[in-house]
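One protein chain omitted, others in place.
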């Protein structure tokens, strides 16, 4: 496979370019009988949608999803669910200069060398626009996980550039355009982002995703560990450069007597493991943290080369997120949901329904 | 698949328990015609072998590998290469107390709940002993990558607990038991590790792996990105809690004007990307950093529960690494090799041999 | 995976129901740089299209294909090619009786028991309408195989019911609605089919597909043999009940001295093997023969049961092919093309480009 499918049993196969006719996916393996309509998916897409505040790209995409198959009379049938999102705001403009040169920090150079051909319009296939597909597919996964197991998957930004964002309340996250779990810090963030934008630059971010109520027993050792698959899913999001589970890099300076979570009759006494032991979910919350690099498309002039290897100067104008990390929250949630549903099904395949619902201790 | 196979085209299928008859794997997809003998594999196994210094486990395993198939007259035939390592030092002892209770930080609890049965002898399948298999398979991958493309994959420890280890010289790495690229710091590390051991505790570590001479063009967007697969491979190593590519978590506070590597006619001006752009290798060195948690098996008493949920105190005596990170270097190198060879073959499948050897610019 | 993807490296993921918004697929893994436009696909779809003669279903589907992605300026880019065919002729009618009862010979009964829900409109996902998707994807595979290797894949009907159809000339196949390679027999077939239709019944058929100019060396022993994958592909076509390679069932009464194809300096002296030895292509034409059962939907009353298990009588009126085998020819060709391109890429992955173009003898 050429890398456009995600998941072994709940499989998302993605397609589409930023400025082609549309983007979409086929979701294969969704259990039958679940209530599903386009609106269930749309609500998640709207969380990721561009143009919702001045701090994100101003591209105007409605991101309306059409369900082409797999649902009959409002229920999933067990057959493939195809989703299509037409592109509507592909501004006609001259790509000549970008088509011939390679933007620093972008996939232009590598796509060109890999395939010998590349679609330069808006980044083509390498555009973060493809992540809308993940959010759409993830919405289906989220719904099933919640209905079947009560699983709740939520994310929030923990840092933008130098500004750490404290966790105060999950309820705050949906009340500001920064996915910040602390309403008090929002003015600081607005000011900070305005400064970044004025300086014609961009900045990195860090976010945290948590899945609660995951049953004990999901994850396939030794290679397809739950945490390994989460790392794969997260590092596979555009612009992500680092992934941590539980204590993450903090474990380097920990002692074993501190890191290893003790068990008591009331449950685990801590969660440095981040909900995964030996690659298998422990029943504790799954804790993930990721680093997102600053947007590569900036209006500051940068050195590069063209296809002939001659030096050029590039500055990228247009409608770009000054911090791609901001809109990454729903994407990271979606990816975590896709990993979890796949492992829910894999676990059920090998061990049956029983072992999940009745932990034997 | 239940998670014991790694790679799509160069596929390693692993088996074996810590205290069963043996461990091993089947390597499927190795290109035919490469010179290969058991010694090529043994030399890498010996780097990971226990008992090489007082700072690692004193278990005495020869780790002799037998090649059961796939090689004829000293050359690979294109058929599966089966490797077998017999276990020889499974001390007969009483596992009664460990068999009934769950060691903190271990997979005991999750295996039990997942499968309803578990092999408690030395951790069974969850033992780090399985990583010998990865090193063995990785040795084949390393050899092919080096012979075909001149790729060099090397790793070194960059931190043990609070002690940062500077990079001085690759040549130093094989001269000390810490995989430290700086001979001068070795006495400090020896003293530090002696203290850890005396305190009946363990400590975390951080290491870096680098692959040089990787051609531009490897990696399959959008999900099977090279960096995503590396993250999967690294997080899938026992005890790893964090993975970084290039700038890693450092990118959170970077500006776009700093992070995005400029291109010049002489090549890239920096490597914050860590050799991967848009999920595809850029031709720069692949740079990976991982965090390894402190060993969970320590002689300090810890709280836990037994299968009936009753509280118990556990202290783990025996032959355990006080810092599992130390012996992780050859494992991380092996995993990086396995990812790279798989993507070399995937790239060749879709784009043919030409596009790799003749970058078109 | 829930079975809607075909191929490991050239992967077709299919979606859609007979009377939903549309059908389509995502083709992942197509090599980049091949000229491709919708018309290349349309021409094959038109060969399978319903309503082309009185001997096939009268459903009026234009089967217009839209290319949603993966092609830029008339060339494949190496990214997923999504194809969409909107359904246009879903007659509004009452499915009540079919929705509650199970048509003999159909998938109604098994879908219902498998999923607990089923889309009864025109057979839903189990409709042969899905095969249009295979023909569309196969058109891309055919084009690449022909351009890269000069491979020609052709099929023709060899029998309808009791009427054997001789092979006279490939050129005749496209001149009659029966895919018969003998124009002289067409009046006989027309008469025969008219009688079948008048008797409110249907009839089986047999067809042969041949691939010429396939290089020696394709196919992956021991399980993914080329012939095994062909059998999988062919038996996976709706209504197929038997598959033969080369001598097929004729080999039961052959002697080894007859069956085993001798080699001479001028090449093989016969082709009982059907172009495959040990699961690997031999360079001779690939010869495949399949049996297609009579259409299950007939106007003759038949016994069945409803969801409650009560007996009912069903007769299926509507627009059905009296011999589904007739339109199966382009489908079988497409499936053979999909198997071959997948193995072309798999071979290239493991053995490189060279071994195909330069047979070493």
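As written, the chain order gives the labels A, B and C, with residue 1 at the start of each chain.
As a convention for this text, contacts are C-beta pairs under 8 Å (C-beta built on N, C-alpha and C of every residue); 3 or more make two chains touch, one makes a residue touch a chain.
None of these values were measured; they are calculated from a predicted model.
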item: Sole residue of C:31, C:50, C:204 or C:330 that reaches the chain not shown, by the stated touch rule; value: C:204
item: Candidates C:114, C:175, C:191 or C:317 - the one touching the absent chain; value: C:114
item: Those residues of subunit B which, in the complete complex, touch the missing chain; value: 1-5, 8-9, 11, 13-17, 20-26, 28-29, 32-33, 66-70, 72, 75-82, 84, 114-119, 124-125
item: Interface residues of subunit A (partner: the chain not displayed); value: 8-9, 29, 31-32, 78-79, 221, 345-346, 348-354
item: Subunit C residues touching the omitted chain (full complex); value: 1-6, 8, 14, 102-107, 109-116, 125-126, 130, 159, 161-162, 196, 199, 201-206, 216-225, 227-236, 238, 241-265, 269, 272-274, 276-283, 291-298, 300, 302-305, 307-311, 346-347, 350-351, 355, 359-361
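The definition used in the following text is that only the chains that are shown with their structure count from here on.
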item: Centroid-based (C-alpha) most distant chain relative to subunit B; value: C
item: Chains most often in contact, by C-beta pairs; value: A-B
item: Closest chain to global C-alpha mean, per-chain Cα centroids; value: A
item: Chain centre separation (subunit B, subunit C; CA means) in Å; value: 45
item: Inter-centroid spacing, subunit C versus subunit A (mean Cα positions, whole Å); value: 38
item: Where subunit A and subunit B are represented by their mean Cα positions, the distance between them in whole Å; value: 26
item: Two or more partner chains touched - positions in subunit A; value: 1-5, 8, 14, 114-116, 125
